[in-house]
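Missing here is one protein chain; the remaining ones are kept as they sit in the complex.
In order of appearance the chains are A and B, and numbering begins at 1 in each one.
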Amino acid sequence: MSVYRRSIWVFHLNTGSCNACDIEILDVLTPYHDVERFGIKLVASPRHADALLLTGPITKESLPKVIDALLAVPEPKLVIAIGSCTCGGGIWYDTYSTLGGLNELYRVLKEEYGIPEPPTVKVPGCPPRPEAIIYGVALALGIVKQKYSTTKVRVE
Amino acid sequence: MVDVVKTLYEVLGGKILRHEVIRDGVVIDVRPEDLVSVVKGITEGLGGIYTVVVGVDGRGIDNTYHSIYVFSLDELKTYVLIRVRLSPEDPKVESITPIVKGANWGEREVRDLLGIEVLGHPDPRTLILPDGWPSNTYPLRKDFSYCERPRLDNPGSNYVPQRSEEVVALPYGPYHPLLHEPEYFELHVKGETVVDVEYRGFHVHRGIEKLGESRLTYNQVPFVAERICGICGFVHNVCYCQAVENAAGIEVPERALYIRSLVLEVERIHSHLLWLGVACHVLGFDTGFMHAWRIREPVMYLAELLTGSRKTYGINLVGGVRRDVNRDSIEKVVKILKKVKEEYDHFVKSLTSVKEVVKRLEGSGILPKSEAISYGVVGPTARGSGLKRDVRVDHPYAAYKEASFRVPVYSECDNMSRLLVRVDEVYESISIIDQLIDKLPSGPIMAEDVEVPEFREGFSGVEAPRGEDVHYVITGRFSKVYRWKVRAPSYNNIPALKVMLHECPLSDAPLTIASIDPCFSCTDRLVVVDVLTGRKFRVDLRTLARRGKL
Partner (left out) sequence: MSRLSWIKKALEVGVVTRKYPFEHAEVPEGSRGLPEFDSSKCIGCSACANVCTPDAIRVVDDLNEGVRRVEYFVGRCIFCGRCAEVCPVSAIRITKEFELAYKDEVRFIIELKLVKCSNCGKPFTTTRHLNHVLGKVGEGLPELMTLCPDCRRKSTVNSFITPVGGTV
């Protein structure tokens, strides 16, 4: 993602998360992990942001707000999904009041709004430790390569 | 327990149809028409403080609906559960909100989610279900599937802003830079003074209770319980496990109890440090924020050392804990905590010497003692209003009987006293950990033969960093839970904000809201889909999002 050569500013959006991911995001900003050394800064409005940090499984009631916030982020935008809830729905992947993760959100965006999927990095973990979040951002910026990929083994 | 039952019969006489003593409480059955007078007897005669209302779809047990009103009798160190059984066709019950203010939300929740009609409720608006939710569809009834997603007809209706010459409605949320969770407060301001507040939360509802009652087995629920809240998750985890253990009569090995207490206190330290940091941030004092979080980081390391995860520890199961602590990690705990205490000491002294901080905190967000009792507030919010309530002392659990500690109480009733309560509690927690480590017994960490019989009731309370957290469980068949009710501390504290914010300058509002350490994800676990239904107007989701975003 060569468009992000410089500092990225992020907007944090809780879409129904339990707070664990949110406090780890705050932790990343505090002295021990201090991501401001990379120029990463938390901003108060999606209009100022380059990237959207999403936490939580996207509850139905937060859906319209998530869409609004996502649309408010100027192009080129980046989505960083923090935590297993956002990546794959987590424990609530099939409950009545959640969407069950980011893939479902992208499906809604595509079908109902005709918006293509923005470049996305997913950081699984429950919650991901601060280092894992930094790693995810580094992956988004193209500093590191994805470490794992799908493997399929057939045995007798 | 005999004394408690005797006292109850003395006060209530023949109104008790039958009673049953469970661990940590007494269940009394009363006739629906006697409910109000029984509640009066409990609150006025015995000093009972409202805890929670639980609705149960008991059609699978005895073909009735149950409505259970729980009061905490702090002096007798027990809970009393008043149960009324209601007809399966047309469940109706008299409201107790006119005499117990705190029951307002609880009763509306029971009505919205179980369809139990509450008669004579002073504020009968829908609390939980959105406009357009199909009528006669109640998510917590057993005939509603957990993965059912009913279609909402016409979600949201026309937005009519409140029009008044003097009073302006000011949105605070749902996405506000100071709230790291989506919640919506509407502050009604007159000039610079807040005259009223409307709270519309419930954005973080994930269907947890229903999930725990349907897809999961009783040993999977602790992991869900932990994810009710990411800050004080272990509290829910312990509370659920205790409730099931109480129901099934399981004796947990002593070492497991010690480990639970140990981890609970580590969690309390991290949570209070986190809150202190956030409070500084809300005050615009970011130096304090950074220092508090710097001090907190070693505590997170401790948690990971003891449990294997920085947050959502996942070490509890029904009957004990999964992970033992070893000598090495205990030595590290002692060493790190000593350092944390020194740093913390310095932090607190420096913080309270900053004049601006003190001036902002003192005298703002007043919650008088009488109101605190009426709303049934819990935790530091109650202790900051001169109420000496602490589950660790009132209803001892885990290994807290083995430790001696002080319950800090301040009676100035303002934001400062709530801050000081938390400040003191960190010292107490460190001392509790030291004491427990000294006494840590050896032995197994998991009970043998964990068997959960069906249709038993269990009730348990745990003192979370934010106050009393209670769980109510009815065990079910096939290693599942029949009913699981969670009442998080913030659920009782948030309604009291109405009192705290009254006549408070607008600039103090964020601080006052933060002063109860509201945990929205805990509170919202139950609610379905939110559409703002304010007192005088309704806002649909998109309008709400737009209004609240910037």
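Convention: a residue touches a chain if its C-beta (ideal position, glycine included) is under 8 Å from a C-beta of that chain, and two chains touch if they have at least 3 such contacts.
These numbers were taken from a predicted model, which means no experiment stands behind them.
Undergrad: For the unseen chain, which displayed partners does it touch in the full complex?
TA: A, B
Undergrad: Can you list, in ascending order, the chain B residues touching the missing chain?
TA: Residues in contact with the chain left out: 216, 219-220, 223-224, 227, 287-288, 291, 294, 297, 301, 304-305, 308-309, 312, 314, 322-323, 346, 349-350, 353-354.
Undergrad: For chain A, which positions touch the chain that isn't shown here?
TA: 31-34, 37, 84, 87-91, 93, 101, 119-126, 128-129, 131-132, 134-136, 138-139, 143-144, 146-156
Assume only the chains that are shown with their structure count from here on.
Undergrad: When the centre of a chain is set as the mean of its C-alpha atoms, what distance in Å lies between chain A and chain B?
TA: 29
Undergrad: Please output the residues of chain A touching chain B within their complex, sorted ascending.
TA: Going through chain A, the ones touching chain B are 12-24, 26-27, 30-32, 44-47, 56-57, 59-62, 64-65, 68-69, 72, 90-92, 94-98, 126-127, 129.
Undergrad: Can you name the residues of chain B that touch chain A in the complex?
TA: 130, 139, 145-149, 174-175, 177, 180-182, 202-208, 210-211, 215, 223-224, 227-231, 233, 274, 277, 289-290, 293-294, 297, 300, 309-312, 519, 521, 528-531, 541-542, 544-546, 548-550
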